[in-house]
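With one protein chain held back, the other chains of the complex are shown just where they sit.
Entry: subunit A
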Amino acid sequence: MRNVAAFVLLSVLAAGLLTGCGISLPADPERTLDRVRDGQLRVGVSTNAPWTETPDGAEPAGIEPNLVRGFAATLNARIQWSEGGEQKLVDELERGNLDLVVGGLTKDTPWSEKVAVTAPYAEVEDGHGETHKHVMATRPGENAFLVELEDFLAEHKPEVQP
């Protein structure tokens, strides 16, 4: 029973130390959130209307690019858009050359093996009686950035209408 007491004491101390030093959980191993704040947000877009549209000679449009613009504004970040197929964008995201990928992805996306996906922020029923839960993809392991984005998406969930 002494072990237990020691463990509880240690946990309390550790928790106190963490909050005392002002470290907020979770943190990013590669500091994505710190870099994006007041900096640049690198976003990959793969066309999938109405979620994402990439008109020639204009900025990406659609539900998800609009959400991303709103998210970037909360962090005071400029957006650098990259267009391409999902495979290429996910590879770049995994390598850390992108921070975020949108393309009408759903919770069941096989890419979730390679990169992080957000909690669903919209649910849409298709004509076949199946419900699709829409998500965005972020760089794997960058948990502070992921949670920040999820927090933003949760707030704007009611506004999303496909």
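One rule holds in what follows: a residue touches a chain if its C-beta (ideal position, glycine included) is under 8 Å from a C-beta of that chain, and two chains touch if they have at least 3 such contacts; residues count from 1.
Basically, contacts and distances are computed from a predicted model.
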Among "histidine kinase", "Branched-chain amino acid transport system permease protein", "Na+/H+ antiporter subunit C" or "Cation transporter", go ahead and choose the protein name stored in UniProt for the chain not displayed. "Cation transporter"
Looking at the whole complex, which of A:61, A:75, A:119 or A:160 touches the chain that is not displayed? A:119
Residues of subunit A in contact with the chain that isn't shown? 1, 3-4, 7, 11, 14, 18, 23, 25-29, 115-116, 118-119, 138, 140-144, 146-147, 150-151, 154
